[in-house]
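Dumping the structure here so I can ask a few things about it.
Left out: one protein chain. Kept in place: all the others.
Order of writing sets the chain letters: A, B and C. Residues in each chain are counted from 1.
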Amino acid sequence: MPAEIKGLNEECGVFGVWGDNCAAELTHLGLHTLQHRGQEGAGIVGLTPAGLRRHYGLGLVSEVFRDPQSVTQLQGTAALGHVRYSTAGGRILENIQPLLFRFTTEAIALAHNGNLTNALSLRKKLEAAGAIFQSTSDSEVLMHLIRLSQQPTFELQLIEALNQVHGGFAFELLTQSALYAAVDPNGFRPLVIGRLSSGGYVVCSETAALNAVGAEFVQDVQPGQLVIIDDSGMRVRAYTTHTQLAVCSMEYVYFARPDSEIYGISVHEARVRMGMRLAHEQPVDADIVVGVPNSSLSAALGYSRASGIPYEMGLIKSQYVARTFIQPTQELRERSVRLKLSPVRSVIKGKRVVLVDDSIVRGTTARQLVQLFKDAGALEVHLRIASPPLRFPCFYGIDIQTTRELMAANHSVAEMRDIFGVNSLAFLSTQGLIDSVGLSDTAPNGGLCVAYFTGEYPTPLEDYAPALKQELSQLQLHVSEVSA
Amino acid sequence: MPAEIKGLNEECGVFGVWGDNCAAELTHLGLHTLQHRGQEGAGIVGLTPAGLRRHYGLGLVSEVFRDPQSVTQLQGTAALGHVRYSTAGGRILENIQPLLFRFTTEAIALAHNGNLTNALSLRKKLEAAGAIFQSTSDSEVLMHLIRLSQQPTFELQLIEALNQVHGGFAFELLTQSALYAAVDPNGFRPLVIGRLSSGGYVVCSETAALNAVGAEFVQDVQPGQLVIIDDSGMRVRAYTTHTQLAVCSMEYVYFARPDSEIYGISVHEARVRMGMRLAHEQPVDADIVVGVPNSSLSAALGYSRASGIPYEMGLIKSQYVARTFIQPTQELRERSVRLKLSPVRSVIKGKRVVLVDDSIVRGTTARQLVQLFKDAGALEVHLRIASPPLRFPCFYGIDIQTTRELMAANHSVAEMRDIFGVNSLAFLSTQGLIDSVGLSDTAPNGGLCVAYFTGEYPTPLEDYAPALKQELSQLQLHVSEVSA
Amino acid sequence: MPAEIKGLNEECGVFGVWGDNCAAELTHLGLHTLQHRGQEGAGIVGLTPAGLRRHYGLGLVSEVFRDPQSVTQLQGTAALGHVRYSTAGGRILENIQPLLFRFTTEAIALAHNGNLTNALSLRKKLEAAGAIFQSTSDSEVLMHLIRLSQQPTFELQLIEALNQVHGGFAFELLTQSALYAAVDPNGFRPLVIGRLSSGGYVVCSETAALNAVGAEFVQDVQPGQLVIIDDSGMRVRAYTTHTQLAVCSMEYVYFARPDSEIYGISVHEARVRMGMRLAHEQPVDADIVVGVPNSSLSAALGYSRASGIPYEMGLIKSQYVARTFIQPTQELRERSVRLKLSPVRSVIKGKRVVLVDDSIVRGTTARQLVQLFKDAGALEVHLRIASPPLRFPCFYGIDIQTTRELMAANHSVAEMRDIFGVNSLAFLSTQGLIDSVGLSDTAPNGGLCVAYFTGEYPTPLEDYAPALKQELSQLQLHVSEVSA
Partner (left out) sequence: MPAEIKGLNEECGVFGVWGDNCAAELTHLGLHTLQHRGQEGAGIVGLTPAGLRRHYGLGLVSEVFRDPQSVTQLQGTAALGHVRYSTAGGRILENIQPLLFRFTTEAIALAHNGNLTNALSLRKKLEAAGAIFQSTSDSEVLMHLIRLSQQPTFELQLIEALNQVHGGFAFELLTQSALYAAVDPNGFRPLVIGRLSSGGYVVCSETAALNAVGAEFVQDVQPGQLVIIDDSGMRVRAYTTHTQLAVCSMEYVYFARPDSEIYGISVHEARVRMGMRLAHEQPVDADIVVGVPNSSLSAALGYSRASGIPYEMGLIKSQYVARTFIQPTQELRERSVRLKLSPVRSVIKGKRVVLVDDSIVRGTTARQLVQLFKDAGALEVHLRIASPPLRFPCFYGIDIQTTRELMAANHSVAEMRDIFGVNSLAFLSTQGLIDSVGLSDTAPNGGLCVAYFTGEYPTPLEDYAPALKQELSQLQLHVSEVSA
């Protein structure tokens, strides 16, 4: 497999509109709201009087659409937008979505959030039969399956294709006659439907984006559902009945915006509950609770409430995205970290601090943060993580690619405590996380995917199974702690 | 007076380094930290082996210094940087600082934060004598006065010039042999000195920038002081003894970073105290306290603590700077406001909310915020402002230029309450503000300038006096309420 | 057929290198030399240690490769470059070549100069079978045919594919193991092989590009030939024996650089002979001969030599590419024409001028030029065109797309003379053109394609036949004059 076809794991945001005369502008606003889901690149396809037109590029939404003309040229009654996460490899323009397929008889745009576990084997099979791919991402597989389907209508072709791809996905497709949206059978990736005052529809990754464009929430797209929106209205049908709810728990933990709701659960409230549960599970005697802005502030608030220890603003996050280019010296490199997060000395000095973070991935940032607190005069630092230790990669769309890079897969909690140099370190339990979200009483793991913590994946890993097996065999996983 | 010479009031940030081999890089980091003090443009002058070199431009620091080469070309042992606030007029490259004066015998860089009350009359007098100005800002006057001085040394020339300019200023000048820094006789504008581990010195607007570059705080530059830093070390001398402390209270209220300390007072702590005092002065029966991120979060925390009403995250501020270009429809324009601030519905719905904001200028944002809260289902909204009503313009460097634009100068509190559509509206008292900061027991107004609230300016307004007099005569000021 | 799939006719330049450590840099130089063959966009694929990498974009070579890094990142031992002509439609990034196909097992780059007469029908057939195209240009068809071939080796698959596409083409393909180059069975489009001092090979559109990189001319690629260059050296084989030389005569007339040689004929010398023949066929009594710079200077020199009338520099062409954006008034629009060409008044005033141009397409430029000469005081203007009247479109790769736009297809020579307002107007005869080039004594039309003048196309027009038939039926072609 050539070097270009890697980095298959990505997190993204999608935003589609049908039936509003400001479709492209609304999509532009929507992508701004979903910017946290992907900063590598962005694109919009608009259904204009001259057909589907695309503008896309590498960079933030504000960079790609710097020229107002770039949006107005896409003006029409429907649009589809996408933001893409930055992964190490695969940072090429061809991978920026929506993909736009120009056939001699029609054009189709495709946007995808998620990751397919059988993309590579499907692609190999398709290529062997003569198919040519334009991107290195796995999203394109769906279009080839559609085109090869012998079903009589596009809708049936799409359904046939959706039943062939496995893994986590929220797909949106835009044609000249309809907007299609579908979620995988486990609901790994979120997708919601909203209604505009114009009567048009929005289908996008998070409810926060519905709010941003003034759309009223209609419903979540359920696992295994296909939504079809055209000029006659909205239809929802199941493309499969083999479904099992397993929403990505990391959406609740750190990925989604706090002002979003996923399957009816407020992300902010869920995080507050995680913080409260964490305080009960892992109490500590301290003076103040400080959260790492911005994603851990909700959990810190919860910890403070449950423990009675005062909530404080001990860290300031810069409001400006500093393009930190490579610094000439190590000292300058470390200083540039402080551009993003800086401690409030008057708050921290002489205090015993509970520092709440949402998760530990590589551990780099946590290590630097702890040092900042010590330099600012903290008496004690107690690190509390509002999720269980991340030990296993995700294959459904979150960019946690390899066990090797995960700190908790390579170190015990005691080791990590020493590496961080904190007075104590503790994590939320998996059951605590499940209870805090409170999504389902009946589904396994409360309707969440918690494979990153437990290694128990809700679906077969297919193309990824051999590599994972090999990785795990090389690691000394602290399995006893996992179950604790 | 031609149209170009307007917008004399501006807020800015300055950052100077002497005696460190990474002077330009440190200044670059420092300007990122001071970015909140000015987003119109930025510049750095570096003392390179080939003399003083400048790079500058319109835009954010990250835009002006997008190319790493733009910083490295300024490499040397000293540097001076500046960020400039965006005002309506005067947005021309010539006004971006540091100004660099190239004489046949030497070169001098000048950076200025503040506003001079006699700049226009000085400029007219200088022009009548043949002087030519390259910018339309008032900062350049100082250099002309220096050059016309008959004093034998640059230091004495500078002192003579500093005694001729009036108003609010923090000046920094860089020559090939020294870095000079001076603060006006009232200390309107802040300036602090720090020491680097290399032995070099930093002089900049806020202590947060010292922290960002790892410099140790040495001292605040006191009113009427001139600091001279050269290879033999640092000297501080008084250029005048007619001083009277009157620090700009708006620095504490909203302008400075919460992680900065001004004259020994933590900005964050001062804001917490403002919120606590506000809770005592203006209590209300409610369910949650929500602050407007990010500048009002400290005050909201204080209000919560003093009142016992739970602190909540009811508003989310986007982490991405959205370039919001002109939207085609009014509806889209209003939606684009939500890109910056969005309510957390699950938090707000059905709640009686105390919404804490740091100040009311035009009132536009507050009006939109209140609407967002109502749309999100708030039962009641009680707006609490952690500073007194802004009724008078600032002539010392804060961009509050005209009484006409100030909502509180044109409306009573009751009128404003109705305009906002809130259940109640209340402001912190001036004495409450003074006590909360707690800067000085002896100086008038506790060592603060509170002219924006009281109309009592600590110095003669000179060039601005006639225009202000005329403005005030046209307004019906609610003076009775001011004293309340 | 959607609007995007149009503008299939394009002229381009290709440049491939195998076996030189500066492959990407050489290709960059080569593309500069071929810039006249296409200004819409440019791209280079380099065979780097990490596999095939591409940099491409819309604009001139100097714009696309403004950043030196854009070339150095492609460093390796082989490279393939392309410049693309600007046509009205189809100006999208996806059409910029070389196309880069990333398969799971390998990657292949493709560059094409020419136009296929059966591209659309092939594409429709392929799409019906499930194929997905990434561009709207016809070049991509070849890759799909290759991938669908059942032949055992890539070389044989390529040969099978080459035998399925019809029309004019010079294809180059780069894989990790070899560089392939092929010319259509009629040799419509030129392609030459050169040898570098390093031992490496260059295959490109014109010999001028060989000179630019210091490569020694080896041979022209002959009609129906496939060239394979890999680390074991160069092989040339015929992929078909059904060949018939019909080199595009417009390459000699105006398209190729004067310092190039096509099939051994110097372009400059051929043009000088066209001018001489024109002087014999269409003599006139005049004072000076002026050519339209730069493409008609050779013919003007020839006309001067044969007629004895002094050659003069009566027109100056600007050396700067003026981006002429839309001018607010008609007067300004006409003035902006003079930015490109301006008359030398002292040369023209009071003179009887023979103005030599290489061809008349729409006639717009000629009309404006004649007016410039009259304004500059020319006594008489005799327009002499060094090629026959263009009356029929080209379907083999020159951007003469529709008979409707061709002035000579809609007007008699006498009518054109009156429209131009010249004292006389005359064209070179088709036989004169054939004799002037002097390519072949045996092949029909001397081995040239002269279909634009005669309407007799050397191959079936296939997909284009119906549209051409309809167009011609709507025009009153002055066929009698054509044969004159």
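As a convention for this text, a residue touches a chain if its C-beta (ideal position, glycine included) is under 8 Å from a C-beta of that chain, and two chains touch if they have at least 3 such contacts.
Bear in mind that the values here come from a model prediction, so they are computed numbers and not experimental data.
Chemist: For the chain that was dropped from the view, give me its touching partners among the shown chains.
Modeler: Hidden chain, whole complex, touched shown chains: B, C.
Chemist: Looking beyond the chains shown, say which of C:Gly233, C:Pro310 or C:Gly377 touches the absent one.
Modeler: In the full complex, the listed residue that touches the missing chain is C:Pro310.
Chemist: So one chain is hidden, and I want to know which residue out of C:Ala178, C:Ala208, C:Cys248 or C:Leu433 touches that hidden chain in the complete assembly.
Modeler: Among C:Ala178, C:Ala208, C:Cys248 or C:Leu433, only C:Ala208 touches the chain that is not shown.
Chemist: Check the options C:Val347, C:Ile360, C:Val422 or C:Ala451 and report the residue that touches the missing chain.
Modeler: C:Val347
Chemist: Touching the absent chain: which residues on chain B qualify?
Modeler: 1-5, 50-51, 93-94, 101-107, 120, 123-124, 127, 129-136, 140, 143-144, 147-148
Chemist: Mind pulling the chain C residues that touch the left-out chain?
Modeler: Residues of chain C in contact with the hidden chain: 22, 25-26, 29, 32-33, 35-36, 60-62, 66, 68, 72, 208, 211-214, 257-259, 261, 266, 268-269, 294, 297-298, 301, 305, 310-313, 316-323, 325-329, 331-332, 335-336, 338-339, 342-347.
What we mean here is this: only the chains that are shown with their structure count from here on.
Chemist: If you take the chains that touch chain A and keep only those that also touch chain C, what is left?
Modeler: Neighbours common to chain A and chain C are absent.
Chemist: Measuring from the mean C-alpha position of chain A to the mean C-alpha position of chain C, what distance in angstrom results?
Modeler: Once rounded, the distance between the two centres reads 49 Å.
Chemist: Hey, how far is the Cα centre of chain B from the one of chain C, in Å?
Modeler: Inter-chain centre distance comes to 62 Å.
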